[in-house]
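Other chains dropped; remaining ones untouched in position.
So that you can tell them apart, the chains are marked A and B in the order they are listed, and the count of residues begins at 1 in each.
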């Protein structure tokens, strides 16, 4: 079992294409996306209603090496500061 | 003001949806259904518009109407931006400008239903007007922001492209084209789906939209008085503007009503979609609730029958 990082990002769905570009980073072998996520934060309720996806979040999980997280975290930080959302990192072991 | 709209099931279902929100009913349609029905409505209206434009030839008077609509839309966006710039800041003023310059397809569709039940004709090219008015004000709104923040990533071409390929705009334009070029015999087989059950689907959709509108209304308390009043009364001003245009270019009574509604309505789908990407600093919690929570119900409940009465008066 190898020690790796698990990065979990929640952002508005319309901003996902930008996040996707950030994740085209060497060392990232994959990611998982949960669509149609609701939430509550500083920008109010996001209820996954309506047609424009403006009130819908996505949750993205990336398992990668700790060094890679450091490589992409400035870009993610900047994205989130503009679009809203949250990102957290924890240590996991992969099977 | 006509009492009829209060007895119109299409309208009543919208308010049933709003009520569902306020009594905290757990009634809710999930997003896949919202998307299905709204794309269905856009596809139906697009096909119908294309079909009818095909039946009638393209003429100079049609081109005039389309140009006037786009010009009116840009003018609306322009004055709204300058009206709110100081109050709300550049980004939010631009968001409002795009919202009110652009149009609401659902309001348009409700007006089409209204015309059909009154037995009043209108041109298939009015669907083209709907499609054409969706995006210029949005792009204009983004430009108002760009002038002050020259470091944006998105180029002009990409901007136009993204706005035109946005789901609802894309399906409306695409269906319009398919209606235009398809073999009309083959299209008969589609009509039970796109036309017969259309009004019922619209009821169902408005029920759903009522819930969404209810949710968005909870943001209204945070908006200033000036903004709220604008949402309430601007539809009438814009309708008057577009009715005058219609009068000048000699549009029919049916076309005039649809022009009035296009002018008076405000976008709550295309604008937030485009602005989230291009101007994330603009707050969708401002312009969506105003357009959907105030201007939309004002238009379908009071606006449509009122504009209709005015047009009846002027045209006869």
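What we mean here is this: contacts are C-beta pairs under 8 Å (C-beta built on N, C-alpha and C of every residue); 3 or more make two chains touch, one makes a residue touch a chain.
Predicted model only: the values in this text are computed from it and were never measured.
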Formula for the whole complex, using the labels of the chains displayed: A x3, B x3
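Keep in mind that, in the parts below, only the chains that are shown with their structure count from here on.
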CA centroid of subunit A to CA centroid of subunit B, Å: 33
List of subunit A residues in touch with subunit B within their complex: 12, 14-15, 36, 43-45, 47-56, 82-83
Residue numbers on subunit B that touch subunit A, as the complex places them: 28, 31, 34-35, 38, 167-168, 211-212, 215-216, 218-219, 268-270, 272-273, 276-277, 280-281, 283-285, 288
